[in-house]
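See below for the structure under consideration.
Here the complex is missing a single protein chain, while all its other protein chains stay put.
Lettered A, B and C in written order, each chain numbered from 1.
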Amino acid sequence: MNATNLHLFVLVVPLLAALAINLLGRRSRQWIAPLVLGSLAFSVFGSVIIMARVVEYGTLRYTVGNWQPPYGIELVVDPLSALMMVLIAVVALLASFSSLKSVEQELPGREHFFFTLYMILIVGLFGLVLTGDAFNLYVLLEITSITTYGLIAMGKGRAALSSFNYIIMGSIAACFYLLGIGYIYILTGTLNMADIARILPTLNAPVATATAIAFVLVGLWIKMAFFPLHSWLPNAYSQAPTGAGTLIAPLMTKVTVYLMVRVIITMYTPALVFTHEWIARGVVWAASLAIICGSVLALGQKDLRRMLTYIIIAEVGYMVGGIFLANANGLTGSILHIVNDAFMTLCLFLVVAAIIYRQGSVSLVSLRGIFRRMPITMAAFTLGAFAMIGVPPTCGFFSKWYLILGGIDGGHWEFVVALIVSSLINAVLFFRIIELGYFGSLPDGDNQEHAIDERREAPWWMLSPLVLTAVILIVVGLSTGPLVNNVIRLMIPVGF
Amino acid sequence: MEAIIGEVVAKYNYWIYVVLMMIGFYAMIGKRNLVKKLIGMNIFQTSIILFFVSTGVKKGGGIPIVDKYKALASNIDAATIVNPLPHVLMLTAIVVGVSVTGVALAVLQRIYREYGTLEEDEILEKLQR
Amino acid sequence: MRDINEHTAGEDLIIKTSVRLMVPFIQVFGLYVIVHGHYSPGGGFQGGVILGASFILLALAFGMKASQEYMTVSVNAVFNNLGPAIFVGVGVLCTLFGGLFLDYSALDNLIPLGVVEWRSFGIFLVEVGVGVAVMSIMVLLYWNLSSGGAMDEGL
Partner (left out) sequence: MTPIVSIWPLAAILVSLLGALPIILSDRHPNLRESWTILIALVKLMIVASLLPWVLEGGSYVFTIAQVVPGVPIELRVDALGMIFALVASCLWLFTSIYSIGYMRALDEHAQTRYFASFAVAISATIGIAFAGNLLTLYLFYEVLSLSTYPLVTHKQNAEARTSGRKYLTYILGTSIGLVLPAMLITYSIAGTLDFTTGGILAGKASPEILALLVVLFLFGFAKAGLMPFHGWLPAAMVAPTPVSSFLHGVAVVKAGVFAIFRVIFHILGPETLQSADLGSLITYIASVTILVASLIALTQDSMKRRLAYSTIGQLAYMVLGAGMLSAIGMLGGIMHLAMHAFGKITLFFCAGAIYVASKKKNISQMDGLGRRMPITYLAFFIGSLSIIGMPPLGGFISKWNLLLGAVEGDQLVLIVVLLVSSLLNAAYFFPIVYRGFFVPATDGEEEGIKEAPLFCLIPLSVTALVSLALFFFPDTLLRLARMALGS
């Protein structure tokens, strides 16, 4: 195997595994787990090697079929995309342990369909972070979206309806993106991102450039559920099969945020995006609103999973706002938060999966006394909650640190206030659940009998990735410094 | 006035795509029937495909199929053939559109089986109960 | 709606006969489009759609069961995966012989036919893969949607 092709294999192996699962999985279920885990383990392994190589030697460029860019399709692995590859591979691997179990319970007999889509989704995500071509990005965005539609529609109850709403919204988003790309193509005659970045500033067409940016950004915002455009997300994510939620929730919105970073940094130059101060200011205001509204809406939910989906909306506000602060700290914070939020969301959704596996529901009422029934799961939940609140040394604190610092640097006090208020609301949200789980159903009186509920911990297949994720939360938090210095700093554009 | 008309006529491809897009958009937002929404979505996509294809047009351009030996013997003036790249891109976009439509139809079938109707109002009514 | 169709579809003699006559030609045309895709107008997508259409035509005229005699569900499943597998397989094969992904010239190291010839032949292989995939998926889409996922008697 040629070493230069390694990052392509990170993508190809899960794809082949998807085909094999579709073909062999329908004969016998036994093929599924080894294929899923084996290929993803390979991806983790490969992406870590690539990460090391990129950090050491700098950006890798790869032309598919040896057609030179700007004509050929180019894959670019710069530090940021290498980081995202590792993130996707690790999250996917951890999530798939849990998914294998919960899909076995929820969708018996349809596992091979589920995991074919699941693997193709992962391949699409890998593709998204690798590609250096604007149109390719559209195609891969749609591949991930289509597989997500399918995965969500496999859920129970209203899932199909939610999926349909998602399809409509997602398609509008993709069309907007495509339209923006169309304008860029008319302007520059190229679709290669680096080429676009080279040509765009030399053109003197501010209106057309701005239109193109607006279309592209609005498209991406719908896909990532940025606040006023978020309505599709809570239903879709909370009604998806549990196994799908553990993969989709941590990765989809985060990768879309990555795409926005990519579009702003690599395809446009920041100078072109942030030409008008009032636009950036407006977006930061919108992000602040997103944070507050997402958090407040989460307060009103009676189901843990729905609550988490609203928190995702708030977190998207964090990241978008951080980017549009248009300074180095804000951008660092956003990129860091992509990583951190993926792991935090993964942790919490794994907890949801474990609880649903055991008791079928995560409505707040059903969580009474859960600490006694599932102590390890809830310990991990507590850590995840601390990360969401932003308690050091969990990773959530450090990205929030950079984001607030960026807000102070940029004079965006509304963003700072929004971040702090949302931390406080998160504290309320999560301690409400911790309290429910810890106190259980309260009898009156002082010295009541403490009924010992039977301990019914989730199986090890679900528990071990969960515990690992909880540990990762702290490890990532403590390695923030190296992460920022060796990876993220390299991505901050000059003069930012 | 004439200037405006001139502008409209000169960029008629834009106007067509904008009009189509608005029709699709209206169907997606305004119609209560889920299949109509889906059709609206298809119109929406089609408008963008048409827009893209129209960008490849050149005045007096021929089809971009070139005889190999002729091309090798003498350089071909790119101005005489239309730009094939948008067409190729749109081929992919069409495939994407077909896939989305396929998934959407499958989802609609599930919805129909579950609620016995594809009218959004009626579905929501059933969900209320 | 379904009941009416079950009674009328495929009952008409003219339709049945014309479909029976047309299908071989359609399929040959589809193959032609696939095979010539790499150096003239055509290609895997278009040819695949035409091939798939021929099977859909069969299903429309003779019912789904009849079309499944020509291409069984399991064969379709194999085709579904075979198509992409050919595509990716060719790409991977290129990397295994020292080139980049889908860099067909590298296949010259496997069977020496000449670099230029391999460029042409490699893309042909890929087009075949695409054609197979598109054909089988078109058919599968039709089967599934027309029967509500049951894959039995459709429209």
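Keep this in mind: a residue touches a chain if its C-beta (ideal position, glycine included) is under 8 Å from a C-beta of that chain, and two chains touch if they have at least 3 such contacts.
Only a predicted model underlies this, so the values are computations on that prediction, with no experimental measurement involved.
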item	value
In the full complex, displayed partners of the excluded chain	A
Selected residue (touches chain absent from view) among A:I355, A:V416 or A:M491	A:V416
Per the touch definition above, residue among A:L364, A:A427 or A:I492 touching the missing chain	A:A427
Which of A:V339, A:V362 or A:I389 contacts the chain that the document leaves out	A:I389
Where the unshown chain meets chain A, residue by residue	386, 389-393, 398, 401-402, 404-405, 408-409, 416, 420, 423-424, 427, 431, 435, 438-440, 442, 444-446, 448, 450, 477-482, 484-485
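FYI, only the chains that are shown with their structure count from here on.
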item	value
Most distant chain from chain B by Cα centroid	A
B-C or A-B - the one linked by more C-beta pairs in contact	A-B
Approximate Å spacing (C-alpha centroids) for the pair chain A, chain C	36
Geometric centre distance via CA averages, chain B-chain A, whole Å	29
Separation of chain B from chain C, taking each centre as the mean of its C-alpha atoms, in whole Å	24
Residues of chain B engaged with two or more neighbouring chains	106, 110
Partner chain C, residues of chain B touching it in the complex	65, 68, 91, 95, 102, 105-106, 109-110, 113
Footprint of chain A on chain B - complex, ascending	25, 28, 34, 37-38, 41, 44-45, 48, 51-52, 55, 86, 89, 92-93, 96, 99-100, 103-104, 106-108, 110-111, 114, 123, 127
In the complex, chain A residues that touch chain B	135, 138-139, 142, 145-146, 149-150, 153, 158, 160-161, 163-164, 167-168, 171-172, 174-175, 178-179, 182, 185-186, 191
